[in-house]
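Take a look at this one; I'll ask things after.
One protein chain is absent from this view; the other protein chains keep their places.
And now, chain A:
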Amino acid sequence: MSIHATHIARPVTVSRVMLKVLAALLPGIAVSAYCFGPGVLLQLLLATVTALGAEAAVLRLRQRPVTPALADLSAVVTAWLLALSMPPLGAWWMIVLATLFAIVLGKQVYGGLGHNPFNPAMVGFAVMIVSFPAQMAAWGTPLTTLDAAAQLQWIVTHTLPAGSNLDAISSATPLDVLKTGLLQGGQTAGQLLQQPRFGHWGNAGGEWVALAWALGGLWLWQQKLIPWRTPLAMLAGVLAVSLPLWLWQPAHYASPLFHLLNGATLLAAGFIVTDPVSGSTTPLGRLIFGFLVGVLMVVIRVFGGFPDAVAFAVLIMNMAVPFIDQTTQPRVFGRKGGRHA
């Protein structure tokens, strides 16, 4: 162990930052595993192994040193974020394929960590939701009666032990239920939200997972690893669209609280829009980037074809980042006005 003089700060390394991000995910993982069962943990394991394997394989092909890139843990962060956005009881090949797309086509093709214009985890997620919408919509029922062994068997072999009910392991997400319910008509959003699937605050079980993501995000902010601007701007964007819609026609649109606690909203606010590589880096740019991610997310959720939209919102805004960053350059000290330093 190296010893530093007390006035010299310990150097911030990528692997330390990534380790803290992983630590910040732990509360959410714990709650998620409690709600949806140990299948979540198997998904995390599969994603981690695939990500490290794919990263090592591509680095070898590119004739780059393998060990430092694996030790920076960024591939593990991508893998975990992806595994946590995928259905907890999805088949094994889904998470493996998604991770391969994320690491190989989302990250390494562009040159590895720091060069990827798109958030790799969201690339993997978007590939899956576009290619396999039915399988991606089948989420486990929270607080399911299915025991651990049956869950693991389902993920690996796609068969269930005798006596288990398929309904217990695949139910639509609250976002999905609300969307199809409103499309079918006959019931108002308020009536639909009375179903037990929605719990007290709009997402039985899932609401606690969401709050645990928020906790992890707050800790990262306290550790000065993520800026406050992007997540707050994103939540403001969510409110800016969902609140007026809800006030205008509460029968047709879910409350802002529903949008906050459902899907990947709080996971995205803490861990996805704060990605330093694919997100905006200027102070004003972070506000614009986060706000528009939030706006797009609710707009696509409410008016688009897919139930959740974090991935699409983030990818679309990733495309706009170079433009945002270029037009929001802060003034260089000692110069007048100039945007372009």
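Simple rule for what comes next: a contact is a pair of C-beta atoms (placed from the backbone, for glycine too) under 8 Å apart; a residue touches a chain by one contact, two chains touch by 3 or more; residues count from 1.
We adopt the following convention: contacts and distances are computed from a predicted model.
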Any idea which of "Urease accessory protein UreF", "Acetolactate synthase", "Gluconate 2-dehydrogenase subunit 3-like protein" or "Ion-translocating oxidoreductase complex subunit E" UniProt assigns to the chain that's been left out?
-> "Ion-translocating oxidoreductase complex subunit E"
Which of these touches the unseen chain: A:Leu19, A:Ala56, A:Ala91 or A:Leu105?
-> A:Leu105
Checked against the full complex, the residue among A:Ala23, A:Leu45, A:Ala71 or A:Val130 that touches the missing chain is A:Val130
Can you list where chain A touches the absent chain?
-> 105, 127, 130-132
